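Of the protein chains in this complex, all but one are displayed in their positions.
Note that the chains take the letters A and B in the order they are written out, and that residue 1 is the start of every chain.
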Amino acid sequence: MAAPLLQVRNVSKHFGGFTALSEVSLDIAEGERFGLIGPNGSGKTTLINCISGLLRNEGGEIVFQGKKITGLAPYQRTRLGIARSFQVPRPFHTMSVLENLLVPSAYVVRLKDSEGEERAMQILKSIGLADKAHGFASQLSQVELRKLELARAMAARPRLLISDEAMAGLAGAEVDEVLDILFKLNESGITIIMIEHIMQAVMRFSQRVVCLDAGRIICEGAPAAIVQNGDVQRAYLGA
Amino acid sequence: MIFSFDLLFEAVLFGVLLGCFYAAVSIGLSVSFGLLDVPHVAHPALMVFGSYCTFVVAGWGLDPIVAGVLLMPAFFVLGVLIYRFYYETFEKRGTEAGVRGLAFFFGLAFIIEVGLILVFGVDQRTVQAPYIGSSLALGEYRLPYRMLVAFGVALVLTFVLTLYLSKTFTGRAIKAVAQDEPALRLMGANPVRIKQWAFGIATGVSALAGAMLIIVGPVEPALDRLYIGRTFCVVVLAGLGSMTGTLGAGLILGVSESIVLMMFGASWAPAVAFGLLLIVLGIRPQGLFGR
Partner (left out) sequence: MKYWISVAVLLIAALGAALSGINEYVFYAGYIVLTFVVLATAWNILGGYAGYVNFGTGAFFGFGSYAAVVLFKALGAPLIVQIIAGAAIGAALGFGVGIMTLRLRGIFFAIATVAILFIAETLMINWRYVGGATGLQLLRPEVMAPFGSYTRMLFAVMALLAVIAVSVARYVQTSWIGRGLRAIRDSEEAAECSGVPTLRLKLIACVVSGALMGAAGAPMPMYLSFVEPASSFSLNWGVSALAMPMIGGTGHWIGPVVGALLLGSIQQIVTVTISNEINVLVVGVLLVLFVVLAPDGVVGLFRKWLRRSSR
């Protein structure tokens, strides 16, 4: 069996007296569609921040493609192939939609603007934002902002894409749109970790799901099994 | 350089008094910057404004501390207005607030400073009171009464404010809004009104701080520049959001400054606060007791 793309080994994170993550371990295989669920405050975003590098984990190791990345800055991890979208979209609001994609294009893939623009337009076309390419990022609608988050992550040519609640607050058809994008990305070879609250999206998308609660993994397995698990139900509904 | 254990002990004593005074003048900033995250570089300027107001009111025959307390409600209202303005203009827009908010308060500080120069001139102003000018003799050591008064007021102020923040409902709401605003919103409380109230309190406290400032020594309009160093040093050293830490940090600053004053003279003492601030930012920016 091939080595996992991402290995999280016994990662812990504390904020003062509060323990956000407690000895979390998981392996993500290459090409996998992985779902991460858990109630609010369970540590999902903290875990993502530790993987992407915005937070430094205390205790434990994170290994990507066989290389220890624990001490690396976020931009270095992005250059190695880890990309993420943000739960609350953070576009570069003084730039156009196209320019937003030129940032990772120039800084990760090291393309000159002329090549970068071509590639960026292709990405925008594939997700349906091509007609907004020259508009300001600050003028986009909610679902368009979510797509821009994903597009920007795609522009970094990632091997692993972490989608942090990309569908939060979206309605039916919009959820499907975003889900489609993620499926297509996975088909092109990108490993995807999806954090989501919308259960039917997680069920449809994930091959494997892990549930976090209060900083610990309480359940791991196939989507159908997870949803029926007693611990998971208790975590969401309260004891 | 002069050194002797006697002098050192006296310097430490004086430093303790001075430190509590520094804590008291910084506690307003502990709320406005430490808890509310407002980049309030105009805090010392407002405090100096408070000193001048005290000067005017005390000139009508009142004791300066009384004058300071009387000014507190007016300053509370001023604080509410300033925060409301800041919120509507900058914080609501979110994204660009950083640079513009800082620039706003910086400009405000200058306007206050120059306003004071235009009204009162650049000369130093003082107040008169029975406890200013004489000292308490403790054995071989002399402790100026004005420092003891400031020390006393400082302790009471810190104590009252800390109690308020931990025991009363509004006080705890203020601490809550600092830690988890969305949760507060979910509970039905209006974070903006709470922050407004808190900023008002912080500014009200500055009136009393200003009174203490002019009791402890003469004031001049440009004094706010020096106190940017002292107040931010205390707040950063304490750690953002820690009220009790303010007292500890103030003591550290006060004693350090007093010792440097004794050993190297008055030309070096003002740099202590700024130097300490840089050191803290360099090695432990979260401060000693912060959140």
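Note that a residue touches a chain if its C-beta (ideal position, glycine included) is under 8 Å from a C-beta of that chain, and two chains touch if they have at least 3 such contacts.
Everything numeric in this text was worked out from a predicted model, so none of it was measured.
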Given A:Ala29, A:Val63, A:Met95 or A:Met199, the correct residue touching the omitted chain is A:Met95
The one of A:Ala29, A:Val103 or A:Met199 in touch with the missing chain is A:Val103
Where B:Val99, B:Leu138, B:Val156 or B:Met187 are the choices, the one touching the absent chain is B:Val99
Cross-chain touch to the chain not pictured, restricted to A:Val97, A:Leu140 or A:Ala156, is A:Ala156
Touch rule applied to chain B and the missing chain gives residues 33, 39, 41, 89, 95-96, 98-100, 102-104, 106-108, 110-111, 113-115, 117-118, 225-226, 228-229, 232, 236, 267-268, 270-271, 274-275, 277-278, 281-282, 285
Where chain A meets the chain that is not shown, the residues are 52-54, 73-75, 78-79, 83-84, 86, 90-95, 99, 102-104, 106-108, 152, 156
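Here, only the chains that are shown with their structure count from here on.
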Chain-centre distance (mean CA atoms) for chain A and chain B, in whole Å, is 44
